[in-house]
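With one protein chain held back, the other chains of the complex are shown just where they sit.
Labels run A and B following the written order; every chain starts at residue 1.
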Amino acid sequence: MTRNFAAWPIILLLTVLSLPLFVMYLFLLVDTFSNTAPGSLLPNEFTLEHWRFLIDPTITGDVWKPTLTTFLFASSMMVIVVSVSATAGYALSRLALPFRRFVLSGIMVMHAFPSVTLIIGVFLVLQFAGLYNSLTGVILVKASLMLPFGIWIMKGFYDAVPWEIEMAGVQDGASRFTVWRRIILPQVKPGLLSLALFAFIDGWSEYMLPRILAPSSDFEVLSMYLNTVSDPNSSTYNFNIFKSVGLFYTLPVLALFVLFQNRLMNIFGGGTKG
Amino acid sequence: MQISINNFTKTFDGTPVIDDMNLTIRDGEMLALLGPSGCGKSTTLFTISGIHRMDRGQLMFGDRDVSGLPSQKRNVGVVFQNYALYPHMNVFENIAFPLTVRKDNKADIDREVRAIAALTHISELLERRPGQLSGGQQQRVALARALVRKPDVLLLDEPLANLDAKLRLEMRSEIRRIQLETGITAVLVTHDQVEAMSMCDRIAIMKKGEIVQIDTPADMYSNPRTSFVAGFLGNPPISFLSGIAMENSFSVAPIKLRVPLGVHEGIADGTQLKLGVRPEHFGPEGDIAVEGKIAFAETQGRENLYDVALADGSVLRSIQPAGRNWALGEPVRWFIDSKSAFVFSNDGQRL
Partner (left out) sequence: MRTSSPYRANLLGLAFMTPAMVLLLGFFFLPVVLTSVFAFTNMSTATGISGGSYVVTGNLLRSLTDEGLDAKTIKALRQSSYIIDQAGLEKARTAGVDAKFITEIGERLKDRSFTSSSAFERELKTLPSRPTRVRDLKIAASAFEQSVLNVRYASRGEMEAALSHMLENPPQGAVEQIATASYTGWTWTTENFKNLVIAPDTWRIVGNTVFYVVLTLAFNVLVGLFLAITTFYLPSAGSGFFSILWLLPRITPVVLYAVMWKWFTWEDGFVFNIAQDLGLPAFNYMKGSVASAWTVVILVNGFVGASFGMILFSGALKAIPVQQLWASEVDGASRWQQIRYIILPHMRWPILFVTSYQTLSLLSSYEQIWLTTNGGPGSTTTVWALEAFKTALNNYTGNLQYGLGAAMALILVAVGLVLSIVYLRLFRFDEMMSKPKIEF
């Protein structure tokens, strides 16, 4: 920007402020490959033993089954969120609907509204619907709670597509569905991709909903698995193993984040244009 | 195909945009809808295309009533101001799109697309994406896409507005050439009178949702029905003087100007009037003398443009061949060609 000002005081302040984060993430990485003597801060030996849980299920239990479950959970939720938002967002952006204003403001309220407060109500709904303790139930709930956000994001992307392109499609004799499918959808691909990434990461990291809505079901997602491993009362309690499992769990998310950082940035802002 | 609009009325959110409009576009002609922004010309265009719905009225394509039909069932080709090419398809796919949604067979599509591409001179661009084309090329692709399924009518919404001056000249004649070669009925929406006059068979001038006058460009220029029409056509524009009727003359007392009303006799003395004088009808030759001072001079090369300020502060514009150049501030005694001047009543109606 400028050389008028000395940069070091703010860099120093910034560094001090960022130190806890830096230390935590640095040691998250370092501790998985090393051992540290009790009471000491710095590791004293390199080891791969904390990663043995990947091949040896006796250490923390089989990690691959929860991984697969988590993948299924995150991807089904992603598919639901993306497909439902892609259609509903288009309808709200472009199509004549009864009560359109009302529905739109309702979705905006839901978007701003903190959905965790509904968890008790959701719990009761699942009880009545017989979906309590089922993977399907949790997927539906997670997807639904994300829908207002997804619809809002997609509506924003659709709004940015020029009306003339849509009109041209209609003039060329295509039905509104064909126009959506063959002309508009390709224009919002970046939106679909961002939303899909965000939904997947969100689903992958989810802990509360499976824990509360399916506490004793057969499936276990990685977040619950990790929580079991990290239980201080468990015999396997060991920060280093926990960190290895945690890092293993977080790697896909980190990879996606690094690859698609720019796409995710604006969606992390809450999808808001405020 | 002849297009007729009968008793067309349209409001947006309670604001009337078009009020009881009637318009017939003859088979094979190119008609311009000309007017300032907000006059309802685009609304009319989009109503013909099937984007807007009529509140009241009837739209006929030949003897077919299409008022209630959506765009897909109207067979209309539209060229949008920003061309609205599909960015993810190449030129061939763009042009072929209307045929593919109609589910024509591949060989036919290929033949039709190549034929229309040849007509619009874009045969060598078929593999490109819209993003790789210049404005003029995009324009040609948009035209080709609009024409490929042989529509009943071609609608052009400000097609030259996004082009630079040189391309605008080129595309003006290109669009006219293609329209004449295909013989298609066409409607051009524009706010640029030069475009309308140079490209179209007839011009419909619109103002506040109504058609003020519809005529050939030449007739409209030489015989405007209102001061609005007279003011809209012609570049540099016409200038107006305000005065009153006095003994069968148009009179501006302070500068002792009297222009005989000729055929318009019998107007009560004292009636407020306006006199419209085109720049080419005011200069060193003519019959009614006016004295003034050069208030503005602009050299355009072949011609010079002058504003002459009269003693009462009103201004007459003049265009003169280059050669004898008048200087700024120079006093002149010039003449109005009274037979070519237009007399309007105070509310703008031509007398």
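As a convention for this text, a residue touches a chain if its C-beta (ideal position, glycine included) is under 8 Å from a C-beta of that chain, and two chains touch if they have at least 3 such contacts.
Just so you know, these numbers come straight off a predicted model, no measurement behind them.
A.B. asks: Hey, which of A:48, A:68 or A:112 is the one touching the hidden chain?
C.D. replies: A:112
A.B. asks: If I consider the whole complex, including the chain that's not displayed, which of A:53, A:157 or A:249 touches that chain?
C.D. replies: Considering the complete complex, A:249 is the one touching the chain left out.
A.B. asks: Pick out the residues on chain B that sit against the missing chain.
C.D. replies: Within chain B, the residues that touch the unshown chain are 50-53, 58, 65, 67-71, 73.
A.B. asks: At which residues does chain A meet the chain that is not included here?
C.D. replies: 1-2, 4-5, 7, 10-11, 13-14, 17-18, 20-25, 27-28, 38-41, 80, 83-85, 87-88, 90-92, 94-98, 100-101, 103-105, 107-110, 112-125, 127-129, 140-141, 143-145, 147-148, 151, 159, 163, 166-167, 170, 175-177, 201, 204-205, 207-208, 212, 222-223, 226-227, 230, 239, 242-243, 246, 249-250, 253-254, 257, 261, 265-266, 268-270, 272, 274
What we mean here is this: only the chains that are shown with their structure count from here on.
A.B. asks: Mind listing the chain B positions that touch chain A in their complex?
C.D. replies: Against chain A, the touching part of chain B is residues 46, 49-51, 70-72, 75-78, 80-82, 84-88, 97-98, 101-102, 145-146, 149.
A.B. asks: Which stretch or stretches of chain A touch chain B in the complex?
C.D. replies: By the definition above, chain A touches chain B via 162, 164-165, 167-175, 178, 182-183, 186-187.
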